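Note that one protein chain of the assembly has been removed; the remaining protein chains are unaltered in position.
Here the chain labels run A and B in written order, and each chain numbers its own residues starting at 1.
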Amino acid sequence: MARTENDIAIVGFAQGEMERRSQKTETEMMLPVVAEAIASVGLTKSDIGFTVSGSCDYLSGQAFSFVSNVDAYGAWPPINESHVEMDGAWALYEAFVRLMQGDIDTALAAGVGKNSNSDASTLYTIEMDPYYLTPLGADPWSLAALQARALLDSGRATERDFAEVVARNRASAKSNPKAQVAGDFDVDELLAADYVRNPLRRHDLPPTTDGCAAIILARGKKAYELCERPAWITGFDHRIEAHLPTMRADITRSVSTALAAAGAGVKNGPIDVAEIYAPFSFQELIIRDALDLDASTEINPSGGALATNPVMVSGLIRMGEAANQIIKNGKRRTLAHATSGPCLQQNLVAVLEGDE
Amino acid sequence: MPDVVRESVFNLQFPFTRSLGSTLSTFFSALAQGQLIGVRTGGRVIAPPLEYDPDTAADAGTDYVKVGPKGTVSSWTWVPEPTHLHTVKHPFAFAFITLDGADTPMIHVVDAGSESAMAAGMRVEAKFKPTEECAGRIDDIIAFVPAADPSPSDGAGEPYAAPAENAITMLDSFCDLTYVDNTSASTLLWMESLLKGQIIGQVCPMCNRTYVGPRNMCCVDAIPLDESTLVTVPDRGVVTNFTIITPVQYPGQTETEPFVRVSILLEGTDAVMAQQSVLEIPASEVRVGMHVEAVWAPESERDVSDIGNRGWGSGGECIRGWRPTGQPDEPAENFVERMM
Partner (left out) sequence: MSHQPVAVVGIGQTHHKKSRADVSIAGLVREAALRALEDANMDWSDIDAVVLGKAPDLFEGVMKPEMYLADALGAVNKPMFRVHTAGSVGGSTGIVGSHLVSSGRHKRVLSIAFEKQSEGNAQFALGGGKGASIGAGGAFAPFIRAYIRRSGAPEDIGWQVAVKDRLNGAKNPYAHLKLADITIEKVKESPMMWDPLHFLESCPSSDGACAVVFTDEQGGKAASKPPAWVLATAMKSEPSTFAGRDPVSPAAAHACSDEIYRAIGVTNPREQIDCAELYVPFSWYEPMWLEAHDIAAPGDGWRMTAEGATALDGSFPVNMSGGVLSSNPIGASGLLRFAEAALQVRGMAGEHQVGGAKLALAQAYGANAQFYAMWAVGSSLDPLG
C-alpha cells in the first residue's frame, strides 16, 4: 500500500544498558540513549519536532522527578515537549497523535525507569485502590498470583505451561545483548523451586531492571529520508478495565487486550512476530489468547519482560523490538503489546508493517 | 576524611488523611460495628460497595445490602514472608472471597494456618478486631478464617438501612516506603570536593557554561561532561537574589523561624549556587550585591550523607552557610537578574 503524509513510522530505536542496579540517575541514563536514537537516523536534536517521555515519580520517591530529565534533551532553544506518568509505549502514543496534527514530521518518545531504588512488593501497594487494597498491603505479586490461580482453575493452563513460557523467553534472550536474565533452563528444575506467591515461583516474576529506551517517529516522506525500511504504525490502540480485579467479569481473559487488538486491526493479516509485555509468565498466555495469534507467530524473540523489565520502559522496548524486526530483519508485519496496572488492567497494541 | 556515602536509605513516610464520601463512609461505619455491606447496582450486589457501577460509571445508589460475614474463596495465593505493609505478620493467604449475599468477590486476607489448608471453594468467615479497636478500616477484619459452620450467613442479602449520619468519614493512611538511592558519579565527585573544602564544577566545551556542582552533562548541548571538564571554582561570590521564607509546618519540617535563602554568583565564573543560607547577619540585612564567602565546617565535622543525586549545589554539612566578607556591595542592578 502506498504511504501518504498521514502515515507514521518508527524509524529509529535505541536502548541503554539494562542493569539490576545502574549507578546513574534517570537523567544520566537518558542522555546517551536519546543521543543515540537521534543520531541513528542522522538527525540532530534541533531536528526533532516533538519530544515526550514516560516515567514515574514514585520509582524515585521524588515529586517532579521527570523535570530534570528534560536536561537530557538539551531543550535549548525551547522544544515542544510533554510527559506521561505511564510506560514509554504510551508516550509513543502521544507522539503518534501529536504527529497527526500535521505541523511537524519527526518526534522522539522515551521511557526511563530507575527501578532498583525501590522494592516492587511494597511500592506498588500504593497503586491499588487506596481505601480497600492499600491498607491491606495488597501487593502486585499477590494480585498476579490470584490471577494465575484463576487461570489454573480454568483448566486452560498448568504450572508447567508457566515454566515453559519462562524457559522459552530466557532461551530467546540469549541472542539479545541487552537481556539481563538469559540462558537455557530445564522446565522440571524450574518447577522444583519454591513458591514466592503460590502458584508463582521467582522465575514467574520479572527481574528488577534499571533502563532507558527511545524511539524516533517520522511522518510521510520524512520516514523514507531517515530509514530505508520504516516500520509503519498501521494500527495503534489501548484500553483499560475496571481497577479491582474482582470487578472484572473473568480475570483469566484480557478484554482490554482483545479490544485494543481489534482497534489496531491485528486480524487484517498474519503477524510474523509479536513482542508481548507480560511481566508475569502466565500473563503471556492470557495476552496471546486475547490477541488470537496464529501458531506461526514468533513470540518475544527478545526474551520479553521475563529477561529484562525496566518498568516504564518495557512497553516501549516491545515497540522498538517489533519495529527492528521490520527495519533490520525484513519482517513484513509485527505486533507490540504493553500493559500497566494490577492483573493486566490496561493494555496497548500496535501493529507495525514494512513495505512489500 | 570520612568516606562518601555511596548508598543512602530514605524512608518516605507520610500520614495521608483520606475523606471517604457517602458510600465508603457507609461501608466503613458499618464495618466498625461488625457489619459487612454491599450495594445493589446494575442487577447485582457489589461488596464492598463502590459509589459507581464499575461497568457503566452510573451512580451506584444507596440500595445497601447486608453481606457475609461468611463467604466462599474463589482464588487464593500464599504469602510466605509478609512485608512490613502486610497486616498479618505470619504467613497468610490473600484471596478472592465472595461474601454470602454478594455477587462479586472482595480481596482480603485469609489466615488458615498453612498453605495446604487453602482451596478454591473453601468457606471462610470474617474475624474482626475487638469492637473497641475497630476504627472503620478494611483491616478491622483481622482476617478471614475457615468457617466453623459452612452454612449460609444469617441475614445475608437483607436490606441494610444506613444511619442518617455515618460515624466514620475519614481514613488515615500511613505511607511507609523505603528507597535505597545510590550516588551517581557526578555526585560522588561533588561530595569528595566538599569534604576537601573545595567547590567544583564542570565547564561545557561547547557553550563554555559552568555547572556547579558537576552534573556530568550539559543541559543546553545535551553532551556528556567527563572529568577533563572539572574545574575548582572560588568559594566566594556576590549575592544576586534572595528570599526570606516563613516556614509552613508539615510532618518532617525542621524550621520554625523565617529563614533566608540566597543565590550566589561565584567569583570569576558564570555559575550561580541557589538556595544557600547566610550566617552571621540577620535575614533583614541580606542585600543583593553583597560579597560573601563560604563558611566551611571543620574538616572533622564535614558530612555529605544528606546530599542526594538531585542536590546540585547543596553544601550538605560541609558548607555551613555563607558570611559577608565586608567588602563594599556591588551595584544591585548588575547582579539581580543572575538567578541562574
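Here is the rule we use: a contact is a pair of C-beta atoms (placed from the backbone, for glycine too) under 8 Å apart; a residue touches a chain by one contact, two chains touch by 3 or more.
Worth saying up front: this structure is predicted, and the values here are computed from it rather than measured.
One chain is not displayed; in the complete assembly it touches the shown chains A, B. One chain is missing from the display, and on chain B it is touched by residues 10, 12-14, 16-24, 50-52, 54-58, 169-170, 173, 175, 209-211, 218-220, 241-248, 250-255, 258-259, 261, 263, 270-272, 274-275, 288, 308, 310, 312, 332-333, 336-337, 339-340.
Residues 5-6, 56-58, 61-64, 66-68, 70-71, 74-86, 90, 93-94, 97-98, 100-103, 123-124, 126-131, 134, 237-243, 247, 255-256, 259, 340-342, 345-346 are the ones on chain A that touch the missing chain.
Note that only the chains that are shown with their structure count from here on.
Computed centre separation for the pair chain A/chain B is 26 angstrom, with centres defined by C-alpha atoms. Considering their complex, residues 10, 12, 18, 20, 24, 28, 46, 48, 50, 54-55, 74-80, 82-87, 94-96, 104-109, 115, 118, 120, 137-139, 171, 173, 175, 177-182, 184-186, 215-224, 309-310 of chain B touch chain A. Of all residues in chain A, only 21, 23-25, 27-28, 31-32, 34-35, 45, 58, 60-62, 68, 70-76, 116-119, 121-123, 125-126, 130-139, 142-143, 145-150, 153, 194-200, 242-247, 251 touch chain B in the complex they form.
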